[in-house]
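With one protein chain removed, the remaining protein chains of the complex are shown where they sit.
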Amino acid sequence: MEFEESGIGEECGVFGCVAAGEWPTQLEVAQILTLGLVALQHRGQESAGIVTSNGSTPPTYTTLKGMGLVSTAFKPEDLLKLKYGNLGIGHTRYSTTGISELQNCQPFVVDTLHGKIAVAHNGELVNAAALRKKVMRHGVGLSTSSDSELITQLLALTPPMEEVDTPDWVARIKNLMTETPTSYSLLVMHKDVIYAVRDPYGNRPLSIGRLVEKKKGDTEGWVVSSESCSFQSIGARYHREVQPGEIVQISKHGIKSLSVVPRPEGDPPAFCIFEYVYFARPDSIFEGQMVYTVRQRCGRQLAIEAPTDADVVSTVPESATPAALGYAQESGLPYVEVLCKNRYVGRTFIQPNTRLRQLGVAKKFGALTDNFAGKRVVLIDDSIVRGNTISPIIKLLKEAGATEVHIRVASPPIRFPCYMGINIPTKEELIANKPEFEDIAGYIGATSVRYLSVEGLVAAVQGGIESCGEKEQISSRTKMSKRIGHCTACLTGKYPVELEW
Amino acid sequence: MEFEESGIGEECGVFGCVAAGEWPTQLEVAQILTLGLVALQHRGQESAGIVTSNGSTPPTYTTLKGMGLVSTAFKPEDLLKLKYGNLGIGHTRYSTTGISELQNCQPFVVDTLHGKIAVAHNGELVNAAALRKKVMRHGVGLSTSSDSELITQLLALTPPMEEVDTPDWVARIKNLMTETPTSYSLLVMHKDVIYAVRDPYGNRPLSIGRLVEKKKGDTEGWVVSSESCSFQSIGARYHREVQPGEIVQISKHGIKSLSVVPRPEGDPPAFCIFEYVYFARPDSIFEGQMVYTVRQRCGRQLAIEAPTDADVVSTVPESATPAALGYAQESGLPYVEVLCKNRYVGRTFIQPNTRLRQLGVAKKFGALTDNFAGKRVVLIDDSIVRGNTISPIIKLLKEAGATEVHIRVASPPIRFPCYMGINIPTKEELIANKPEFEDIAGYIGATSVRYLSVEGLVAAVQGGIESCGEKEQISSRTKMSKRIGHCTACLTGKYPVELEW
Amino acid sequence: MEFEESGIGEECGVFGCVAAGEWPTQLEVAQILTLGLVALQHRGQESAGIVTSNGSTPPTYTTLKGMGLVSTAFKPEDLLKLKYGNLGIGHTRYSTTGISELQNCQPFVVDTLHGKIAVAHNGELVNAAALRKKVMRHGVGLSTSSDSELITQLLALTPPMEEVDTPDWVARIKNLMTETPTSYSLLVMHKDVIYAVRDPYGNRPLSIGRLVEKKKGDTEGWVVSSESCSFQSIGARYHREVQPGEIVQISKHGIKSLSVVPRPEGDPPAFCIFEYVYFARPDSIFEGQMVYTVRQRCGRQLAIEAPTDADVVSTVPESATPAALGYAQESGLPYVEVLCKNRYVGRTFIQPNTRLRQLGVAKKFGALTDNFAGKRVVLIDDSIVRGNTISPIIKLLKEAGATEVHIRVASPPIRFPCYMGINIPTKEELIANKPEFEDIAGYIGATSVRYLSVEGLVAAVQGGIESCGEKEQISSRTKMSKRIGHCTACLTGKYPVELEW
Partner (left out) sequence: MEFEESGIGEECGVFGCVAAGEWPTQLEVAQILTLGLVALQHRGQESAGIVTSNGSTPPTYTTLKGMGLVSTAFKPEDLLKLKYGNLGIGHTRYSTTGISELQNCQPFVVDTLHGKIAVAHNGELVNAAALRKKVMRHGVGLSTSSDSELITQLLALTPPMEEVDTPDWVARIKNLMTETPTSYSLLVMHKDVIYAVRDPYGNRPLSIGRLVEKKKGDTEGWVVSSESCSFQSIGARYHREVQPGEIVQISKHGIKSLSVVPRPEGDPPAFCIFEYVYFARPDSIFEGQMVYTVRQRCGRQLAIEAPTDADVVSTVPESATPAALGYAQESGLPYVEVLCKNRYVGRTFIQPNTRLRQLGVAKKFGALTDNFAGKRVVLIDDSIVRGNTISPIIKLLKEAGATEVHIRVASPPIRFPCYMGINIPTKEELIANKPEFEDIAGYIGATSVRYLSVEGLVAAVQGGIESCGEKEQISSRTKMSKRIGHCTACLTGKYPVELEW
């Protein structure tokens, strides 16, 4: 919750689906795409889009886009238009720029000499400005400021198009990957194939699932998604992650790993550690481990690093709950609920000014007084960004009778901007960069404040990867990077690649 | 959650506000009414309405109504129209009839010989049919099927209107209360006064709060609300409940208990026990006790009545969570989360057919596999109505690796219809009345199923009232009924009054 | 057009339809009602409503209401709900009060001891205030300020309702007609019958048509409408007018004149003369004559009364065109078009302030320069109300090269308010009551201005009634008033009845 109100947000979610077997199929691809996007809705609520293809030669593409949540953007009657799709990709968008327009809604579809391609993108190209200039120098006009249009035009531009040849989209994708190192998880649909692509640093997540016929267990199709949490809601089983740098071709014949574009010698992978801390849904699986479990480990680690003399442990509902339960387990303090949430208030980060945001806290939470009045409370939060939303919560608890409120944050202080797809306030707005940070407890009105260390966070994340190693199902054709690494740039300022601006 | 999907629903929420001190006041009455209704949104999502009065002679009333959630029904520009109100009442409606029309939206405003009155009502008159006939026999045409219009016409009809007299609305309200015993919590606004009324059985809740100026603690105004949970979000403090049968006058001069209409000799009060079990927000206070605490006690009682040999205790999020934590505390079993919820799916009970409802479960919950795979789970639910929503959840947990799933329900089986404001499925639809109920565990796919006993529920509810007796703040002018009693008709078939149809 | 921009407007249009033969019928009553209302759309654009009945015992009524034009208010999917109606009434509303709300939308449906009635009303009761008081003194609360609700409550009130009797709605309607002399054209639907009622003065129009099967000429049903112009669009033939004071019963068995309530001795009828001058559609028939023809006669009469030395005659399109053609025929001057209209601007009287209205003229009309540059133009208008819209048109013509612009108005100056259903500006706003009227030509920038005389208008209207006498088809059972009379109150201040306020 804290994050939401601090203006930190994920850029996007992508989702694709290909029906297996003979086409036309009875599998309702458009319906599956819609449900898949609903499951990824936490990654973006600004707009949603779907493009389906019937897969024939030439293919017929059908596009559906709209502003707002998936449930608002697509009307039932609209979905009927898409019903003959045999494959398709979808996208749910979080606006980083503030310009909220239908024309920025993905997937982008462009017509090229080699036919139409549709592209859905999660991430942010670190060298976008240079690439825009390059494309425009070639004489191309760009109609939006989005990286996604840039990517489609880059795919169309190089290598030069030859009318006679069979289109080699894989070569174009590989070329794109040499032009920009990160960050992108990409779905490219061409006629009857979806290419699922993850940048060499693996900065954004991308997982593959298999649609399973309930009775016999036959494969009905394949799905690919920013997060595996979407698989259950459509009757799919987790298959594996797309690896950093990998291009996976998904067709009615199955999935095929075509290539793994390497990182520069010596560079470790750089999967965004904040996917674990905040963005991802707790039931998603990354690197073989459930996000919920990682968050619980962060809570345990925090209890070790920052023990508290108190009566009860609680959570800012509900993203911090696994960490709070972990803290309670490790510390032996009883876990109680101190706040209940009004479901009808909505994500308050939509609201335009700080005054309304503070009112938002009052509208949003009710104090469960009996559980903490007269007690010393350890309140676990998953992060503190600007420091302006935890403050009214502490006030609320104190007014309702808490004798002490100790804030324990299950991640380290955020100090640096992200250039790889996360919307973080400017350096000046981050509480950790302000003079007030020296007395952060006084500033936010807490009895004490302690953060998880960077080392603690990394240990909580990476400890699990090794122990869960056996569970990973990786196709034999794919060479996985054995090295473990995560992007902690917003905490440490150490970016995985040099930034070109 | 289970309830939501079973079509059980509260009828309505009412909220009123009067600014204290000299008028016109700077207090934003319309804004407070809006926030108050947002806090009562769980009691009704079909439509919302607000009427404000400037309190002058004659008064100017301004009305704002709309379909859907408060956030949809009122637009910011509309609220500006209401800005000069010095007092006002609001209503949020849950449709029991399926006819969802703006004309049923409350508050009702009617013009009478004694000026305009506005009425907001929560409840359902047990003798509505007879009263309708009476009113119509008098020659009045009724334009809706709602009890609320009926109430307003009854208020206008008797005693006969005399043009010359000062209007005696209190006499009219008392007369109304002799005509219909229950169920109603009512706000009647006339010019510069709000009358807050609760039926003699106290079937529906109604609480009074005081708006407090932060620095000096001065009284800025008074609010009255179906539930006290709304007070915090507008900066008000809980003052007391309106007592069964009581008429409280609220004006800029303060609150005044005008009368307490008695029940028939020997009849106990009959506050709806399901407000504790399911409807109310957990941070609301009824009869001196916090709803959350009562639910937690139900869980403890359930653990005593129905112990289980299992590994973990969990909840169907999130209304059953306090009972689950109570069960865990009493039983000593560890509490874990087994399901995470997709916030973007919405209340699935809106959806029209059973197939979509089942899909709704899949869209709605993700399994937190690590927490229960290979384990025996006690899953606490707050109630089972039709039995068609818990079933897919059990299936989901088993497919994800739970070895046993024991369902423990923190309330007794529902067997009878409610005629006092709660929308319950027909007798035939209730799972407890079906032949399948004999093997309910087999029917829903659970390892075992146990319910809380009626006696256990009543003990959990009433045990707390005595222990919390001291906390109640009751104005000295109000005689409170010392007897304790609750309506358990939907569980036992014993209705508090004879039903007239 | 001039009128529209001056804020003069009709109150409403009413339309009813009963399918003949056995029920359920295949006749699409709801579709016919909709088309009928579209044909009456010029009488009101604020809201529209339809109520259908299946005519069974007890009847099922279905209601559809919405804001705006019929095409906006009713969606195709909504109309499907009404498809089983065997009879129904509809209403299209013009707001006179400025309070534009769905709850004022007609028809009103109320439940009474004798079942549900639905009422649609065109007109305005001259003694509404006294009647409201009377109803309220009886103890009835009124939820709107509309006369239509008042009428429904009056119908329910007297004579007193007896539960045992067969309802005698005709007695109730007759009683209503003794309580209020004018103005109303009324449709009252009860179960399987529509009563079509016109006030004793016949102030508002009401005509009956017969739905005809194309091939054999059989009667498929009956319709009743404010204007006969609606008959053609639904395949109905003009039958006759409802006479002043007449109550006509329309059922599947046909039409039946039940009663003619007389006027006070010596009072002539008072059909609104402005229906001829401005409001009605030119193809409607009143008193046996086509409105277009009356307007053309007004133009001829105007040419006799106010001849002009000029080169061409033209019109302010398009309501004044018949008068302009009449003027051209009588005067021998050539008729040309001087203005073309932008169809996409809409009725500009919706616009809120005078500045936008003047801009509206510029947006609305284009000058057809070739037709009048260097010429002396006689410009016919049908009326001048405030004088603020003809002025920019004259300016436009002069700037485009007209050497002289002579305004000839095909009706007399409006000087008095209407209390019988027409929305006219206040006395002070009427140009004819302002000092500027002495030099009206100078004020509006015309070379000269002349109006039709009251006598001339009456002669143009009544001359035709005698000559067309033979055409009227009046049922033998109906005694028609042989005396001719029209309401000219807005021109002369002579109201047909004493005004009670």
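Every chain is named by a letter (A, B and C) in the order it is written, and numbering of its residues begins at 1.
Everything that follows uses one rule, which is that a residue touches a chain if its C-beta (ideal position, glycine included) is under 8 Å from a C-beta of that chain, and two chains touch if they have at least 3 such contacts.
Source: prediction; values computed, not measured.
In terms of the touch definition stated at the top, the absent chain reaches A, C within the entire complex.
Contact with the chain that does not appear here is found for just one residue of A:N127, A:Q153, A:S183 or A:T369, A:Q153.
Of the options A:L35, A:I117, A:V224 or A:L397, the residue whose C-beta touches the omitted chain is A:I117. Of the listed positions C:S56, C:T178 or C:N342, the one in contact with the omitted chain in the full complex is C:N342. Only one of A:L80, A:M136, A:I304 or A:L499 touches the absent chain when the whole complex is considered: A:M136. Residue-wise, the contact with the chain that is not shown comes from C:L35, picked out of C:V14, C:L35 or C:L87.
Mapped onto chain C, contacts with the missing chain fall at residues 35, 38-39, 41-42, 45, 69-71, 229, 232-235, 281-283, 290, 292-293, 318, 321-322, 325, 335-337, 340, 342-346, 359, 362-363, 366-371, 396.
With the whole complex as reference, residues 102-103, 108-113, 117, 132-133, 136-143, 145, 149, 152-153, 155-158, 160-161, 163 of chain A touch the missing chain.
Assume only the chains that are shown with their structure count from here on.
Note on chain placement: the centre of chain B and the centre of chain C lie 49 Å apart, centres being C-alpha means. Averaged C-alpha coordinates give centres for chain A and chain C that are 62 Å from one another. Between the CA-based centres of chain A and chain B the separation comes to 38 Å, rounded to the whole angstrom.
Counting only residues that touch two or more partner chains, chain B has none.
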